[in-house]
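Of the protein chains in this complex, all but one are displayed in their positions.
Let's look at chain A:
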Amino acid sequence: MGLRTALMCKKFKEYAVLKYLARRVASSLFALLVITVIVFLLSHLSGNPVDALLPDDASQEQIDAFIRDWGLDKPLWQQYATFLGNAVHGDFGTSLKWQGEDAMGFVLDRMPATLQLGGLAILMSVVIALPLGVAAAVYKGTPIDNSAQMFALLGQSMPNFWLGIVLIWVFSVWLGWLPTSGMGTIYHAILPAIAIAWFQVSALARLTRSAMLEVLDAEYIKLARVKGVSESVVIWKHALRNAAVVPLTYFGILAASILTGSVVIETVFSWPGMGWVAIEAIRGRDFPVVQAVIIAYAVIYMISNLVVDLLYVAIDPRIRND
C-alpha cells in the first residue's frame, strides 16, 4: 500500500510537471503569435519600403512594379495572413536588401557569429563574475570587496556601445593589440565580447556576492569550519555549491540577454551576427529580414525563459508541487 501510494505520488508529480511544461509551451506559442502581429504591424506602419529601396526619382511604373512584386498592394490583414502562413513553414520571403537571400536563412546564417560572440561573452561573464562575487563576499568590507563593487558599478553604469568604442580606442588604436572591428580570428571577438560581458559580469558578481554572504553565515558553514575543513573547501565546495542556485537561475536570462543584447555591439564592431542584421535590415526597411530576425530573437528568448522555468521546477520543489 505504501509503495503504491509512493508510485501514485510520483506519477502525479510527473503529470504535474508535464502539465506545467505544456502550459509554459502553450503560453510561449501564444506570445510568439502576439509578437508576429506586433512585428508585422510595426514594420508596416513605420514606413514604406518603396521609399527606402527605390531611388528618389523612381517612376510611378517602378513604384507600381515594386508594390505589386512584394504584395504591398494587398490589404494589411491579407499580407499578415500570407506572412503567418508562410512563416509557419519557415518561409519569411526573400531579403529586399541582400537580394536573392532567403530572409530566415540569411538570419540563421548569421546565428553562428552571434553564438560565437555570445558564447565568449557568457564564458567571460561566468569565469570573471563567480570568482569576483565569491572574493567580494569572502573579503567583505575590504578593498577587494570595494574594488569588486566598483567594477560592478562601472559595468552597470556604462552604456555598452560607449564602452565598445572606448575599448577600440584603447586596445586597437593606442596599444595596437587587437583589431578594431570585423570578424575573422578569435582576436576579433575579444573586444566586443568584453563590451557585452561587462554588464553581465556586474550583475552576476553582485548576485553571487549576496548569495555567498547569506550562505557564509549559515550554521553548517560554521560547523564545517569548527570541524577543521580548510577554508578553500568551505568556500568553493560547501558555500558556493549552495549559493550557486541564485546565479544559476539567472544564467538563462543572462544567456538570452547577451544574445539579444549584442545588437548594438555587433554594429559598433561591425560583427556580422544577427544583431548586425537586425540593425541593417531596419535601416533598409527590409521587412522580411526584420520579421525573421525578431522572430528568431523571440524564439531564443522564449527557449531561454522556458529553460529557466524548468530549472526552477528542478530546483524548487514548491513550484513542482504547485
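Quick note on the criterion: a contact is a pair of C-beta atoms (placed from the backbone, for glycine too) under 8 Å apart; a residue touches a chain by one contact, two chains touch by 3 or more; residues count from 1.
By our rule, contacts and distances are computed from a predicted model.
Considering only "Thiolase domain-containing protein", "Periplasmic dipeptide transport protein", "Dynamin" or "Response regulator", the record for the omitted chain gives "Periplasmic dipeptide transport protein", by its UniProt protein name. Within the set A:87, A:137 or A:268, the residue that contacts the chain not displayed is A:268. Check A:15, A:177 or A:220 against the missing chain and you find that the one touching it is A:177. Check A:20, A:66 or A:80 against the missing chain and you find that the one touching it is A:66.
In the complete complex, the hidden chain is touched by one of A:144, A:158, A:245 or A:307, namely A:144. For chain A, the residues in touch with the chain missing from this view are 46-59, 61-63, 65-66, 69, 96-101, 106, 135, 138-139, 142, 144, 165, 168-169, 172-173, 175-183, 185, 187, 267-270, 272, 276-277, 279-280, 283-285.
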